[in-house]
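My questions will all concern the structure given below.
Missing here: one protein chain of the complex. Every other protein chain is in place.
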Amino acid sequence: MKNKSQHFSHLDKQGKASMVDVSSKPDQVRRATATGRLVCQAATIRLLRQKALKKGDALTVAQIAGIQAAKQCATLIPLCHPLPLDHVRVEFTVKAGHIAITATTATTGKTGVEMEALTAVSAAALTLYDMMKAVDKTMRIEAVKVASKTKETTHQH
Amino acid sequence: MKNKSQHFSHLDKQGKASMVDVSSKPDQVRRATATGRLVCQAATIRLLRQKALKKGDALTVAQIAGIQAAKQCATLIPLCHPLPLDHVRVEFTVKAGHIAITATTATTGKTGVEMEALTAVSAAALTLYDMMKAVDKTMRIEAVKVASKTKETTHQH
Amino acid sequence: MKNKSQHFSHLDKQGKASMVDVSSKPDQVRRATATGRLVCQAATIRLLRQKALKKGDALTVAQIAGIQAAKQCATLIPLCHPLPLDHVRVEFTVKAGHIAITATTATTGKTGVEMEALTAVSAAALTLYDMMKAVDKTMRIEAVKVASKTKETTHQH
Amino acid sequence: MKNKSQHFSHLDKQGKASMVDVSSKPDQVRRATATGRLVCQAATIRLLRQKALKKGDALTVAQIAGIQAAKQCATLIPLCHPLPLDHVRVEFTVKAGHIAITATTATTGKTGVEMEALTAVSAAALTLYDMMKAVDKTMRIEAVKVASKTKETTHQH
Amino acid sequence: MKNKSQHFSHLDKQGKASMVDVSSKPDQVRRATATGRLVCQAATIRLLRQKALKKGDALTVAQIAGIQAAKQCATLIPLCHPLPLDHVRVEFTVKAGHIAITATTATTGKTGVEMEALTAVSAAALTLYDMMKAVDKTMRIEAVKVASKTKETTHQH
Partner (left out) sequence: MKNKSQHFSHLDKQGKASMVDVSSKPDQVRRATATGRLVCQAATIRLLRQKALKKGDALTVAQIAGIQAAKQCATLIPLCHPLPLDHVRVEFTVKAGHIAITATTATTGKTGVEMEALTAVSAAALTLYDMMKAVDKTMRIEAVKVASKTKETTHQH
């Protein structure tokens, strides 16, 4: 954030929105991990654990929602590039007062996949919210952010 | 959260996921407001304000993303009911260290629209993240929650 | 277009985009018809007629594309209200130098369906373009507009 | 199938495809149940049962896929009417040589929901196929059909 | 199906669902063919043939539905990888008591396309069902399965 050459991605010199041209970028294996959490009451967590021990359904539904949302990222985020995904994983850690969510995504392509990972975390959190809202009016989604992002050259023969 | 009759919505007696039956519920005008914020560096906000003053684009793109996502809510959240929306509004307040997001939704239908409002807030926040991620690696989405929810009987003649 | 009270739909007093609130509007049967045409070379029309006489496929594919696009209208046009459709029809008249397209839509709802009809015409025209572009580089879509729009009170007992 | 007045739905007098006009039909609570089965090897069922006892994931993923597909019915089946759904339920019975699938759907609207139920069964079957295809090359989807269909007048005041 | 190392695709060691990581797999031309049939009354087939001879519409609508559904496969089947498709073909053989459906798909990518072919067959069958359900209450979808699956190394320079 130091000088005038700073600019937002997706805004051109005239400040107009566009999906930036990545055609000259090489195909690389690009990975990203995003995290976030759904904060809720301890009683809600206990109820989830009981259900989870019996059926595990609430977490599985949220897991699927996260994976599906990652695939829909370019539909949801207007200036994201549509791209094939090589991998999506959504995982939960159930804590005393919140559910921690981690999403990992990978593509072989010309642009990164952190928005896909963030979208997966958000959709998983929203789905948990939807499934638990009948018993807890205090929930909130917190700390949705990128944890890591890497790229590596592909070696195909 | 007081007794055994507590249960999660969308899980039946056997703990199986389903989209609950609302066919016996009356059509009512149902409204919801959700809020959240994208926390970022002060320098990012300054850059946004400069752009905003000139073009307003970043916020408008996020606004459209929020509105479009509200319509896609039932596609993203597996156990949400698909329903027509009478109204979606997404608004921003640009603060020194974050952008506050408010989404308001309304339907005339058999079930509430707070998930639509929460989805709009999340998509708007993700879109802002996407547009500003080139200049700020510290951003995170915080405090996404329902602010209010109402229903009223319709009077159609 | 005479005075200051004129305003665009979907822009509020501050000029911000929103999906306007129609919750206080009555459910009415609303119909719309839109028209347009794909202008092409006479030789392309002859080829289409030969195919049409044998198989009819090109026009049927475009017809389906138009119907499907009408259903996707609120996904494509950001500030359109999502609504159930009671009826969609797409028809073609093959002329010497163009294909005339007419789309008719109906809903029982709180807002009109002319955008759905226009979207159906556009998607049908684009589909014909796609199917005939290998033989004709001169095609263009012309005169896409609303032909009529009505609403009538429903009488349900 | 007795006389000349017989006709396919969605084909008009000229044999052209259209989404038929249901605007004059009353809103009624319409329900449908469809069934089908995924036939597989006994060893595959044993493996599923082991997983199911531990985690239940494969069936839950298929259940969510079925529910989500029901909502997408009008996108998949060109001449289906888009309509809000009041209820979707997908259930499985794991047998020795197959998994039986039952889907139930309901709407308050102008047209039936058996295609939504059939679509839910098909998507659930395809999802089970996808999750078990690494261990069983013999699977096939059989007997997808409508089991029942009802409608009843709504009483809203 | 012989030993403990057997596992379902899309379930990790803990039995959790994920979209498996294919980033280290080579891009190959991958093809698949799936088949299925819609079983119906002889009178329905006669009616279809009459229509088919005149207009061909019912089969063309189903053909388009199958092609479109193949493209939506990763949206419908939660753990399928989204991927570009190089080819989709849907064909019908009208028999005395059923309509046989064959779908062929191809991609240049890191994972197979048999789910896309199966999805195309299912959507085509459902669409035929939808178009003929007014005249035949006995129809059922049978024998949806993979007929063949191949991959070959690409040679691009």
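Letters A, B, C, D and E mark the chains as written, and numbering starts fresh at 1 in each.
One rule holds for everything that comes next: a contact is a pair of C-beta atoms (placed from the backbone, for glycine too) under 8 Å apart; a residue touches a chain by one contact, two chains touch by 3 or more.
Computed from a prediction, not measured in an experiment: that's the story for all the values here.
The chain that is not displayed touches the following shown chains in the complete assembly: A, B, C, E. Here the missing chain is touched by one residue of E:Val22, E:Ile67 or E:Met132, and it is E:Ile67.
Listed by residue number, the positions of chain B touching the unshown chain are 55-57, 60-61, 64-65, 68. By the touch criterion stated above, the residues of chain E touching the omitted chain are 29, 31, 60, 63-64, 67-68, 71-72, 84-91, 106-108, 156. The missing chain lies against chain C, touching residues 1, 6-11, 14-17, 36, 41, 43-44, 47-48, 51, 54-55, 57-58, 61, 64-65, 68-69, 72, 75-80, 114-115, 118-119, 122-123, 125-127, 129-137, 139-146.
Just so it is clear, only the chains that are shown with their structure count from here on.
Any chain touching chain A that also touches chain B appears here: D.
Between chain A and chain C, the least number of touching-chain steps is 2. Shared contact partners of chain A and chain D, listed by label: B, E. Summary of the copy comparison: rotating chain A onto chain E for the best CA superposition needs 120 degrees, to the nearest 5.
In a homomeric contact, the two copies may use the same or different surfaces; for chain C and chain E, over half of the interface residue numbers are shared, pointing to the same surface.
Using mean Cα coordinates as chain centres, the one most removed from chain C is A. Each chain gets one centre point, the mean of its Cα atoms, and the points for chain C and chain D are 30 Å apart.
Centre-to-centre, using mean CA coordinates, chain B is 36 Å away from chain E. Averaging C-alpha coordinates per chain places the centre of chain D 16 Å away from that of chain E.
For chain C, the set of residues touching two or more other chains reads 60, 64, 68, 84. Viewed as a network of touching protein chains, the structure does not reduce to a path, ring, star or complete graph.
Interface note: chains touch in the pairs A-B, A-D, A-E, B-C, B-D, C-D, C-E, D-E.
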